[in-house]
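One chain of protein is taken out of this complex; the other chains stay put.
Chain naming follows the written order as A and B, and within any one chain the residues start at number 1.
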Amino acid sequence: MTLALESQDIQKKFGHFTALGGVSIQIPRGEFVTLFGRNGAGKTTFLKIAATLMRPTHGTLHIEGIDIHKQPEQARRHIGFLSHNTFIYRDLSAIENLRFFSRLYGVDASDDRLMGLLERVGLRRRANDAVRAFSRGLQQRMGIARVLLHSPSLILLDEPYTGLDAQAVAMLNVVLDEIIASGRTVILTTHDLEQGLRAATRAMVMDRGKLVLSSDARDPAIREAYSRLILMGGTR
Amino acid sequence: MTRQMLAILSMIMIPVALYCAFVYAPTEATMGQIQRIFYFHVPQAILSYTSAILLGLASLMYLIKGDLKWDRMAYCSAELGVLFTVTTLITGMIWAHPVWNTWWEFDARLTLELMLGLLFVGYHMLRAYLPERESRARLSTVFGFLALLDVPINYLSTYLWEQHHPRLYGPGGGGADPAINIALLVSTITFGILYAYLLTQRIAVARIEEEVEYLEQVVQV
Partner (left out) sequence: MKPVFAIVYKDIAIEFRNKESISSMFWFGLLVLVIFSFSFDSTEAEGIKPGILWVAFSFAGILGLNRSLSMESDNDCLQGLLLAPLDRGDLYLGKVAGNFAFTIVAEMIILPVFAVLQHLNFDLKLLWIVGITLLGTLGFVSIGTTLSMISAHTRMKEVILPILQIPMTLPVIISAVTATGMVLSTEPGAMAGISFPLSLLGVFSIVYLTASYLIFEHVVAE
């Protein structure tokens, strides 16, 4: 059975600073994994490596069975990544952005499909407005639309709840629920324990570049590790 | 050959080369004593190009292999490159002033040497603005390799200009007295040994500098 994501001993060094000290993870398809950790624990670094935006210093990573080092382009077709920056062009309109990314990914760029996608994220009425005018919440929705555009099977979200108001958070959760219902795999990093555990099937805790705990989302050990490492700060 | 051996050889060869340049070699008919600077200027020019080649090839090796030792070799060669480019230009100017009555001409060789100097300095400036070790190595080696490709192209392009620079060997030059050739050979070999010593010594120091940098970071954390 192919795993959505499998990493073996992923390490990342920046000069002499070790961001990741050997992370080995196995995530089956359809799981909703929340990754907790303090700032600097290595969550974003790991996610970026999984998204092929960064190369690990050591280790291998497979997405849907594809080695990201050997076949990066193929792997990218299966991955959708969203971080605090939404990677969309502020001078173009919403639909122009989607049209561009459709062409980049080689997927159907018909207006019907793109408008349907904008509808899903509640941006249909703003399709022809320049993104520059959008609020943070709307830009985030744009980012989600970009992520879903090529129907990736693995969705990576790096602190997606940051800077969102209640309405935007609710909207994001609706989209996430839809994504899970459609059988995709999600890995999400966040500081917010409740939001993170809301729909998660699995939870992991990272600290100082290492995976400290990996368990079912309802396992009380997760909350315990969260308060020990993140709220009170430290494994010392 | 160990660094100590290179150092000793240099110390032996330098007085020999000085003797050849100032005593053994005959005084040149047209230019007089100032021509003796040729025995220093020519090897320095050769070594400035050698530095460029080493920079380019070491950079390429880093991009292929990913081992930081190649990046170390690249930037040490580039440092020596700055040194020898500057000395080439200065000795050239010292020669030019009494002979051409000017400090500078935009001749093919001079422009090439100047461009080389600017490339070496640009390389170091780029490194200076990249605080993180890996990205510093990655980006400066890309530049170092591309700079090496530029050297032969610029050499060809400078042929579009007039040729002021004296040509002793090859078309236009009359060849030379065997004594002059011997003195030049001795001088070039001496400079070569000195270069090898400087490079290996600099790389050793670089290794220690990087160790210190690492320890400083560890202590701070």
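What we mean here is this: a residue touches a chain if its C-beta (ideal position, glycine included) is under 8 Å from a C-beta of that chain, and two chains touch if they have at least 3 such contacts.
Predicted model only: the values in this text are computed from it and were never measured.
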item	value
Contact set of the excluded chain (shown chains only)	A, B
Which residue of A:E73, A:D112 or A:E194 touches the chain not shown here	A:E73
Where the missing chain touches subunit B, by residue	63, 111, 115, 118-119, 121-122, 125-126, 129-131, 135, 138-139, 141-143, 145-147, 149-150, 153-154, 156-158, 160-161
Residue numbers in subunit A that touch the chain omitted from display	48, 51-55, 73-74, 76-77, 79, 81, 83, 85-92, 96, 100-101, 103-106, 109, 130, 146
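Please note the rule applied: only the chains that are shown with their structure count from here on.
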item	value
Partner subunit A, residues of subunit B touching it in the complex	132-134, 213-214, 217-218, 221
Residue ranges of subunit A touching subunit B (in the complex, touch as defined)	13-17
